[in-house]
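The complex appears here without one of its protein chains, the remainder shown in place.
Order of writing sets the chain letters: A, B and C. Residues in each chain are counted from 1.
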Amino acid sequence: MDEERCCLDVICEDCLTLIEIDEKRRFVVRIRRGAVFGSDKGSIKHDDLIGLKYGSIVRLSTGVKAYVLRPRLVDLMERFFERKTQVIYPKDLGFIILMTGIGPGSKVVELGVGSGFTTAVLAHIVGPTGKVYAYEIRKDMIEIAKRNLEKAGLADRVIIKHKDAREGIDEQMVDAVIADIPEPWSVLDHVHKALRPSGVYLAFIPSTNQVVKLLKALEDRGYKGFTRPRIVEIMLREYQARSDAFRPKTLMIGHTGYIVYMFKVENTT
Amino acid sequence: MDEERCCLDVICEDCLTLIEIDEKRRFVVRIRRGAVFGSDKGSIKHDDLIGLKYGSIVRLSTGVKAYVLRPRLVDLMERFFERKTQVIYPKDLGFIILMTGIGPGSKVVELGVGSGFTTAVLAHIVGPTGKVYAYEIRKDMIEIAKRNLEKAGLADRVIIKHKDAREGIDEQMVDAVIADIPEPWSVLDHVHKALRPSGVYLAFIPSTNQVVKLLKALEDRGYKGFTRPRIVEIMLREYQARSDAFRPKTLMIGHTGYIVYMFKVENTT
Amino acid sequence: MDEERCCLDVICEDCLTLIEIDEKRRFVVRIRRGAVFGSDKGSIKHDDLIGLKYGSIVRLSTGVKAYVLRPRLVDLMERFFERKTQVIYPKDLGFIILMTGIGPGSKVVELGVGSGFTTAVLAHIVGPTGKVYAYEIRKDMIEIAKRNLEKAGLADRVIIKHKDAREGIDEQMVDAVIADIPEPWSVLDHVHKALRPSGVYLAFIPSTNQVVKLLKALEDRGYKGFTRPRIVEIMLREYQARSDAFRPKTLMIGHTGYIVYMFKVENTT
Partner (left out) sequence: MDEERCCLDVICEDCLTLIEIDEKRRFVVRIRRGAVFGSDKGSIKHDDLIGLKYGSIVRLSTGVKAYVLRPRLVDLMERFFERKTQVIYPKDLGFIILMTGIGPGSKVVELGVGSGFTTAVLAHIVGPTGKVYAYEIRKDMIEIAKRNLEKAGLADRVIIKHKDAREGIDEQMVDAVIADIPEPWSVLDHVHKALRPSGVYLAFIPSTNQVVKLLKALEDRGYKGFTRPRIVEIMLREYQARSDAFRPKTLMIGHTGYIVYMFKVENTT
């Protein structure tokens, strides 16, 4: 664990870099020879960053201090990805990973790619030996998602399909199906067919009405093919980082969505 | 993706199996020829389960229905691991994974192994190409953690050390250090030395007093070596899975801990 | 403000007294000559309490210390009232008072008395110059509610009616109608007729399905007679009272109900 690697420990040309001036001023840039990073707090030439270790402290043109950091995937999502839709947040994505049981090598189907934020996290977690099969009906979103996955270097683990999952899911024996679509109850049979025995179907759902419709659909079929679901919501509260005034921040996100998940079971009851 | 594999799709001897009778009655057992699973709702011979697909629906001796499922890691943690200490919950662990940026292949140091729940999740996520170096001062806890990791088949990715991290961390260039110890401020210099440039130090902390002490320690050193931290808490609320009465469950976990995380930066300010 | 009054400052015969041994052991008793208070932590004769100031510190037979306090209404609700139904909690009741705008002298209609907890709080707040008209269809609940109101000395401000509000509300020009009934949408016209111009209708509702039905009913009538409602839920989190380990308690109440409230407006749109 001793060598220093480009884009991992040392900032090189083409490396992504998180420039953090303060909590609000966080920027991800791709390093280009000759380019200049600019902000209301000052500027710095990319050339001055090349060869620095990640984690270095630099001075902008104004003398203001900034950190140059190696962006995590969550930094790319927050500061570098294009975003044209509602996306699922890290607080929910982390839980989704654990409840679907996926990890390195998993095969996952994603229904509803949107801007590709969830896709990127799934691709990151399944790793180079796994695969994400992602369905999206909007061509414009597919383009955005592809660009975001390229930015994160995760495109090779993802197969995006321009297809409505209500017409069928091509894959079989996948470990999990994760849906962020308006009608997650409309694909139950296709999901069942796609999942490996005992695989997990998880839907991320914004409104109580949609949760109720999914529950109703499951009840109406006598839970054929799926266990009774678990349903949770996750709230995240940020705190001020001040030792003399430790308290939550005044504003918080009050709602993103409900997470509903269940195991596939035999199609008999 | 077509073959059916033992312990993945089909229940075999020695396979772990989650027997789910209802939401409260969920049991993980290791299948043994001749053994019998028993509960207040009825029993079933392990021999009757061997060869079944995961996801099968079986009848207990009483006629009561049960699902036999492939346990996810979270099921093992909830129903199969020994637990002698407070543990970090999935709602927090999922977020910890994303905020430390770890994934397949990562090298991680864990301070404070406890019952090994976090260790297991980290080992799962870093995969066979990653490694978890885990420090614990209590010998009895190390034994428990090792048994839990063995149960989950994750022991080969973990090196548990009977050592107090306040005396130093042996590793260098690790991607993240995750601490669940009473005094996470006492190891700042060791953590700094162990982390790769721009690596992440994350502490899980039960009380506000401890958070304040960590913040104070960071302020007192002028944030030398670390960025100003982010601090969050995560609340999870479970809902009833009834389409005609969709509402949160009456009781919930009100608190587990605060999550504090920061990047390593150069040791100059 | 100088004299000491019976049942206000001094414990007398027939006075209600809160005996607090510790956070879990809190008892409300009515003082009777010759009676003995007993607990697993020791006993004390009522005669020994008569004449003491509220707030006194006494020793039980075991030497264990106890406080003798003047019970607030919330103490009576928690420790002295009979309870046969789900009740609305103080966290919600306080908000209900402010959002209905009631205070001393208000006339209030309550639909769904249950065990009379809400009734008691309303009676307390409207004071001797106000009045609460309370509708309940279950005779057994009326008996319990009456006993609870008697215990709290609030019965004279309340008129309990054994009547289904779906058949009409007798009062007119009341300041607010507060409903804790299964179908709060079924009484909209009666509520409208009962309320003073611009009066407030507030419903406490356990499930999302019921909220949706109320919203649907209001939309279906084009909000005839009512403003678009506001809807909130209130969560209360308790903390440990320890200066060296200040943190939330582990368990909390995750849900009681949703609060929906609106103004009465003219019956034209």
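By our rule, a contact is a pair of C-beta atoms (placed from the backbone, for glycine too) under 8 Å apart; a residue touches a chain by one contact, two chains touch by 3 or more.
Remember, predicted model here, so these are calculated numbers, not experimental data.
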Contacting the left-out chain in the complete assembly, out of B:39, B:129, B:208 or B:243: B:208
Touching the absent chain when the full complex is considered, from C:46, C:107 or C:161: C:107
For chain A, residues in touch with the removed chain: 206-209, 237-238, 243-256
On chain C, residues whose C-beta touches the chain left out of the figure: 1-2, 4, 8-10, 20, 23, 53-57, 67, 69-70, 72-74, 90-91, 93-101, 103-105, 107, 121, 124-129, 171-174, 196-200, 208, 211-213, 215-216, 218-219, 227-243, 246, 258, 263-266, 268-269
Interface with the undisplayed chain - residues on chain B: 208-209, 212
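Please note the rule applied: only the chains that are shown with their structure count from here on.
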Category of the chain touch graph - line, ring, star, complete, other: complete
Approximate Å spacing (C-alpha centroids) for the pair chain B, chain C: 43
Residues of chain C whose C-beta touches two or more other chains: 208-209
